[in-house]
Each structure stands twice: as structure tokens, then as C-alpha cells.
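Got a structure here, written out as C-alpha cells. Questions coming.
Here the complex is missing a single protein chain, while all its other protein chains stay put.
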Amino acid sequence: MYLVRPVDFADLPALERLAQQAGIGITNFPANRERLNDKIASSRRSFQTDVVQPGDESYLFVLVDTSNDQIIGCCGIDAMVGVDTPFYSYRIDEVVHASPQLQIHNRVPALFLCHDYSGTSRLIALVVDKAHQNTVAMSLLSRARLLFIARYPERFTARLFAELRGESDKHGYSSFWDALGKHFFSMDFKKADYLSGVSNKNFIAELMPRYPIYVPTLPEAAQDAIGVIHEDSDQSADILLNEGFEFRGYVDIFDAGPSIEARTESLRTIAQQKMDKALSLTDKAKGPMHLISAGHLEHFRVTAAHAEPQVAGLAIEKATQERLGISSGHRIQWVAL
Amino acid sequence: MYLVRPVDFADLPALERLAQQAGIGITNFPANRERLNDKIASSRRSFQTDVVQPGDESYLFVLVDTSNDQIIGCCGIDAMVGVDTPFYSYRIDEVVHASPQLQIHNRVPALFLCHDYSGTSRLIALVVDKAHQNTVAMSLLSRARLLFIARYPERFTARLFAELRGESDKHGYSSFWDALGKHFFSMDFKKADYLSGVSNKNFIAELMPRYPIYVPTLPEAAQDAIGVIHEDSDQSADILLNEGFEFRGYVDIFDAGPSIEARTESLRTIAQQKMDKALSLTDKAKGPMHLISAGHLEHFRVTAAHAEPQVAGLAIEKATQERLGISSGHRIQWVAL
Amino acid sequence: MMVIRPICQNDLKSLYRLAEKTGVGFTSLVSDEAILQKKIDGAVRSFNKENVTAPHNEDYLMVLEDTTTGDIVGTCGILATVGLDEPFYSYHLGTITHASRELGVHNAVPTLILNNDFTGFSEICTLFLEEDYRHSKNGQLLSKARFMFMAQFPERFTEKVFAEMRGVSNEDGVSPLWESLGRHFFSIDFKEADELTSQGNKQFIAELMPNNPVYVNLLPKEARDVLGQVHKNTVPARRLLEQEGFRYENYVDIFDGGPSLEARVQDIRAVRDSRLCLANIGQPKGVSANLNEGNYYLVSNAKVADFRCILIQRSIPPGSAMTLTQEEADSLCITNKEPVRIVELSPYSRH
Partner (left out) sequence: MMVIRPICQNDLKSLYRLAEKTGVGFTSLVSDEAILQKKIDGAVRSFNKENVTAPHNEDYLMVLEDTTTGDIVGTCGILATVGLDEPFYSYHLGTITHASRELGVHNAVPTLILNNDFTGFSEICTLFLEEDYRHSKNGQLLSKARFMFMAQFPERFTEKVFAEMRGVSNEDGVSPLWESLGRHFFSIDFKEADELTSQGNKQFIAELMPNNPVYVNLLPKEARDVLGQVHKNTVPARRLLEQEGFRYENYVDIFDGGPSLEARVQDIRAVRDSRLCLANIGQPKGVSANLNEGNYYLVSNAKVADFRCILIQRSIPPGSAMTLTQEEADSLCITNKEPVRIVELSPYSRH
């Protein structure tokens, strides 16, 4: 069975292995031991700190295969991006150029560098072992974050966004980068992607084009890549789109992968989650699969299990209660899978 | 009592008188006989034409004092602005300039010339005789348009906006114009305002600044005028804000008066209006005041009267029926005042 | 004898004939009688203005006449100011630097910035010489006669003058810069855009061209390569102006990327080195029958409406007085002891 819990220092080797698997284009999850260790430390601090409003906290969760206690996935939430350095995106806007006399009315899409997501909570880096990329594991890991946000709304902003990985091949070649970023960064996509994960992001402000880029002046392959999701991320994208995330014309400055956003309270998991007592089942649960969470902050746990909603609470098996470290009568939070 | 109906050629002298009263800053209602005649002609054509989707139609309504058949007010709807020439506004956007090293994070508001309202239906020029600027007359005239839109949604767009008159004194002096427009148009506000009412708007494209204007670089008086409503327009603004119109950061390019917008279907009058049979009352109506309309297109009439909603329809007095040119059993449309 | 003189009303037919020969891309001479007549009217008016103290909207169109046949075989002109009736657009090729000390990356990115910086400047233009006459330094006479006029009447021109040079396009008139840039913003083709512009119709440029700087490094190589480059047929004309002190200061045509060359009037070699002297009519020394002997000199008179400029050859440098033959004096419309302006045809002593 699967369990999601906050990351701990002991998970470092596993994280490193996952990061290496994740490949290029997942900038907030670099395969660099020192940085990963920093990330774990920062996550632990975040779970342990009293927070009254979102700041630079960063929460990392791991997905555990409880059959062998292996770490098989990882994901996270940044409480607020753009705190220290602005968070950059491209906004796709249409520039209208019209000449009444010539009867020409052109709408030219252009990429505007912006900080519009600065000050917003972000879902980051969903990575799951190839062998476990099934609906339950993916959905559990991704939506566990939303249950956490629902539990601690004061720790997050009213809007939430996620960056979806853009098109690049397995060698890290991105036609969008090749047509645009390369000219300003003088490095390949792989390196820029890595740097933006490990260094402060001043270099982006220093090197990015400051004027809008007119889309039709880019090569066709680059135009075609704008707003397109990497095929490896289709599944995790679907989970979020299904939750109510929408594309509003923002793309990543490196690979033009789409950002999607939503009002936090209107997300399906958050709107539908319930909080009540855990009830016990003596025999096997017959109800539908649920995501069920329990525990406070660093003891927050989420698992997926069959369960039976009842008037007084949610009836779950003993085994499920044990996975969550609770017993009957404890308060739990749940939502249908 | 008051009645709203489509404009007719016979109303020209009255319109001219109203336009002269209206003063500077109501650009779409110029005190120019020829232009007003054109506007009447265009309105008549619009009411008479079969329309499947909004185009360059323009609907003008007049408010009649039925006690003496005097025209005492006027208002209108443009089915879609920006059809021939783009419709310009300033969008107020914040430009973020941050230097992590200096710990500076500046948000500088700037005015961006845009065409964002091109392709949108617009409420225009609400003018009412001073003597009749009471709640019933103003509300009837303003909201009669919304009843019309509710009746003929295919003639209008899903979004609706209105421009509110900005600050200027009775001599037509606008501190915003003085600080900005004057430098590019080489004329005074009065003339620019007049020209934009009577001529094609090419000259705006030709003369307007094409780069964003950083608000803090403007004189203080001009900064203070941005988004401020002319005091004479407070009442008509309140009616619209009450309907659900919102300010979204767009202002007029000449006097910086705010534009307000809404999704058509979510406006109070449109969401709450009902259509059913007119019922008769033998004695005086005791119910609350209602706006009641009847008649198709060029025969569209709206009046305000006490009425009693009943299961089968709305019970109204004989006199009200007569004002609307209907009798008991006819279909009418209504909404509470 | 080949003589430069102001165009006059009788020249309409000849001008039309020349205009027909200019071909596509030469937008300042179009074969349309009405337009040409207007141009002549403007030039005649300009040359007849007396007491001009500052440049305004004058258009000094001159012609090269072969006096032996009476044929008009070339034109050249100077506009006292551009951009005052209709905006005059160009791109300025600027630089934006993006540097990160931390990463050791330093990029100086060239950008194209739309501007009207030449507004109010004088422009030399409308240079055309019939193919049969492209010999005997007629081209140089035609081009440089303008500098003699400017040297004599500097108050009629601005401190700086410029010339637009035709940019690169292939045999079909396809311009690489247009294809990569302008085309995306106009729904018309290069030829049409070029023609509209030449008819003084430039509003559409403001309406359709992007306001924001364009990053040159994002343009395809073939477009980048033509920025500031002239059409191969225009290479000699460019060299000629550069020898006179004209410089490319990073302004290019918004359509084809051809360079604008500019100079301060007082820094133009032919202006700076030219001097006034008195004409003696007689038998000059140093005139040889051998065409390869002697230096070439431009000689002009000091008149506005009756401006004339010719090319002479002398093997002995002229001193403070200039001896001219009767024919030369007649071509220059001068009598004995009238002032003339002379200068070596080129910066090198001998050609």
C-alpha cells in the first residue's frame, strides 16, 4: 500500500535516485545532493514552524511503498514563490495592430516577461518511480498536497499554480529554448535548467530578454512548443486539470511549458474534503477508494484505501488506521479518490 | 410618469438640448445636430435590422415624461465597439522592478494603451434633465437597457462595459489631459473630446503615445484623477455598480475616467428579470415599484410602476398597461426597481 | 558638355522617360505624370525662393543635361527637411547588454528600435543616371553637384544630412529582412508596402509595426546579414558617399534594412574643401586633349535659381582665380569675374 508523509533526512539517497530519473525540465528538483539536502532541511523547518501567513516555506512529501518501506515518489508545495527573487513567467498576450485605411487587423501574439505568479503558492515536482505510475499512486501523491492545503489554508495563498514540464527530448533538447533562451543565456537548456534549480535566480533577471518576443518571428518548431506539455507529464497534468486547474496563458521562460492555476478553494479535492472521526470496520471495506489523511503538520500522513462514509465519520480498516498511526475516534480528513 | 422607448427622428431637437446640457466629457453624445441625426438614423436601422450576432449596431433610447410628452433623458447601447477602428483604453498595470541585491522591490503602476474592450458591448451616454434626476427616472433609464439586452441577448456580447465620465471642471479643464493627452494631441480637452465624438477615431491611433506611461512620472494632480468619477456621474455610476459592474483597471485615454465591466448574464437586472403575462388590477397597485417592459424591438417600451407579482404573471394598473401599449394577457418583462 | 541645373517646367516629358527606366524599388521617381508634375512644381518653387534662412519643405530636384543633344539623362535631389508632413521612420540598431557576473556570461544583444530620429533633417535623394551615360564620371558629377549647392547655401539645409541606401533584395524583389520581420506585421507584400511609403502614406507603419525593440539575434541569419548592407548595385554609390565623409551610424531602413549614411554638411569633403574664386574667361592652361591627363574639378556658380555645376579637367591646379573657357562659362551661366565655387572631384589628387 501507499503512504504519503513529509520528507526526512533519511530520504536523501532515495530523493537523489528519483531526481536522476526525473530528467531534465523539472527545475525545482535538481539531481544535486547538497541542494536536495537543503531542500529537505527547508521542508523540515517549514513543517515545524508556526506560520500565520505564507512566506518562503517549502513543503516536501514522499510517497512510500509500505510493503517494503521504499521511497517511490516525491512532490511538494512552495508556500509562496518570488519572495527573495521575482518569479518569472512569460504571459502570452495578443498585440493588436490595425490599419483601418488598409483594412488590416492583425492580432500578433507576443510573450511578455512578467512576475505575475510572484506571491502565489506553487505545486512542485511530482516524480514517481516508473513502476508505480498507476492512477492510485499518482493521484494520492498529487492530491495529498491539496488535502494538506485544505488543512492549513493559512499557510498558502488563495491562488495556486503549477508548472507543467514543457517539450524537450531525452537529450534535453528543447526547440523553444534553442530559438529563444539560448541566445540570451549562452548555455544549453540542460545547464540553464540545472542552474535555475540550484542557484539563486538573479541570473534570470540579468540575462532574460526584457522586451516582448513576437511569436510569429520565432521558428515554427519553437512556436509549436509554446504551451505544450511534455508527454511524460500528461498523467500528472490530467490529475490537476481534473481538479479544476486552468491554463491562463502563462508559460515557462525556458521550455514554454504551460503553467496552470486555480483558486485554491474551488479545487475539487479541497472543496469536497471532509473532516470527521475515524470509525472502525471489522471486515474488509466495501466502499470506494478514498484518500485519507491524519496527523498534524510533520506527522501528516495520507494514504489511499477503500472506506465507507457513514453519518458519524469514515469507516476504515484497522490496517488503514495503523498506516496512518491512528485509532478509532481520531479525527481524519478524507475525499473520494 | 416615465416611459423609455427607442429614439425617433422627431426627438432631434430634444436630443440636441440634452447634449448641450450634458457638457464636456460625454464623448459619445456630441452636441452636433448632424451627428445626432446620424445617431438617430443608425439607431433606427439597428432596431429594424435582423441581427444574429452583434456588429456595429447602436441602440438609442429616450426617457419621456408622459405628463407632457417631453423628452427628458437619453441613453444607449453600442452592440460592439472597435468594429471599424480599434477602441482604445488605458490599462493600469503594475510593472515590477526588483533588485534583490539592493533589497528593493518596486511596483510601479503604468498606463498601457490597449484595445481590450474592442469587440465588447458598451452602455453609452446616460443623460437626464436636471429636474428629473431622481432615483426612479435614473434607474428606469439606465436599467431599461439591461432589460433590452436580456430580451435580445443575441444582439450583444457576453461581456458589457460602460465608461464613466472622468474628472474635469465646468470649463472642460482636466488635469489628466493637461498632463498627458495635451502633449500628444496639441489641442485642449474640449476639442479632443468633441473630435472623438464626431470624427472617425483614426486620429487617436495617429497621435496617442505608443509606449506605457509610468504613473509616478505624472504630476500629482493628474495621478489623483486616474480612475476618479466626475461628481455629476456619481448617481449613474452607483446604479451600474449596484448591478454588479466592476472596475478592472481600465480608464479613459482622455480624462482617465474609469471603465467598469461585467459578465452580461450576472448583472442583477438581467439575472432577476422575468417574462410572463400582464395581469390586470382594478384598483391602485399596492406592490413595490417595478420596471416593466413590453413590445418588440422598435416598439420596445419600459416604464416604472407599482405592481403585484402573482403566480400567473405581474398584476399592473390599467394606466401602466396603456403606457406600454398592451392589455391584459400580453407578455411583459419585469424586474423589481 | 554635361551640365547640372535645376529642373524646369519643360522637363516633364524627359523626367517621365527617366522615371520609366528606374524600375522597381526606386520609389522616389514613379512614372505617373501627375506625381511628377507635382514634383517639378515643388522644385521650381523651391529654387525660386529667395532669402531662405532656414530649411523648410523645399525639394531641390536637379537634372543632368547633355547640352550637345539637349537630353535630360539623370536626376539628383535634396530635400530640405523630411518627416515634417508625414512621419519618417527608421530602425536604429542599438545594443542591449545582458550580463551575469556570477555565471560569467556577457551578451551584447543588438536590437532594432523603431524611431523617427531623422525628423527635420535634410536628405539627399533621387539619384538616377541613364545607363548609356554611366561613364566619364557623370555619376560623380551628378551626386556631388549637390554638395556644391549645399556648400554655397548651407542656410537652406540642416547641420546634418543623410542618404538612404537601397538594401539587399534578390532578383525577384524579395528582401530577407522583410520576410523575417515586416511580413509578420503587415498583411501586404514588400512591394506594396514600399509603394505606399513612397507615396507619402506612412500612417500604416505606426499602426502595424511593433513598438517594442526587436531582438536581432532572434532573426534568421539571412535577415541579420543584410542589416546595414546595400544592394550590390548600390555598392559604388555607397563608397562614393563614404569617401566624402558620410558614415553609417546604425540607422537602417525598416523594410529592407538598407543603411542610412549621414554627415555634418561642414564635414563633407566636397563642402569643406570647396572654395570660391573669381572666374576669368579665356584660354586656360593645363587643358589637354588627352583625357587621361589632369585632375577633375567640380565647378559651380553661386546662384540659386540659375544654379549650374559642371566637371572640368586641368593638369595645373587652379589658383585663387579660375580660368574657364567661354563654353564652360556659358554652361555655368556666368560672365567674366563672376564668382565660382570649385573643388577637386574626389579626395584623391588624381583618378
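Per-chain numbering from 1; labels A, B and C assigned in written order.
One rule holds in what follows: a residue touches a chain if its C-beta (ideal position, glycine included) is under 8 Å from a C-beta of that chain, and two chains touch if they have at least 3 such contacts.
What you see is a predicted model; the values in this text were computed from it and never measured.
The undisplayed chain touches these shown chains across the complete complex, A, B, C. The residue from B:Leu3, B:Ala179 or B:Ala256 that touches the chain not shown here is B:Ala179. Only one of C:Asp71, C:Asp117, C:Asp225 or C:Asp330 touches the absent chain when the whole complex is considered: C:Asp117.
One of B:Gly119, B:Pro212, B:Gly244 or B:Pro309 touches the chain omitted from the figure, and that residue is B:Pro212.
Within the full complex, the residue among C:Ala108, C:Val235 or C:Leu278 touching the omitted chain is C:Ala108. By the touch criterion stated above, the residues of chain C touching the omitted chain are 83-88, 92, 94-99, 101, 106, 108, 111, 113, 115-120, 203, 206, 247, 249-250, 264. Those residues of chain A that touch the chain absent from the view are 202, 205-206, 210-211. Chain B meets the missing chain through residues 95, 97-99, 101-102, 104, 106, 108, 110, 179-180, 183-187, 195, 199, 202-203, 206-214, 216-219.
Criterion: only the chains that are shown with their structure count from here on.
A count of C-beta contacts for the chain pairs A-C and B-C puts A-C on top. Central chain by Cα centroid: B, whose mean Cα position is closest to the mean of all protein Cα atoms.
Once the centre of each chain is set as its mean CA position, chain A and chain C turn out to be 63 Å apart. Centre-to-centre separation between chain B and chain C, using Cα means, comes to 56 Å.
For chain A, the set of residues that touch two or more other chains comprises 98, 101, 202. In chain C, the positions touching at least two other chains are 203, 207.
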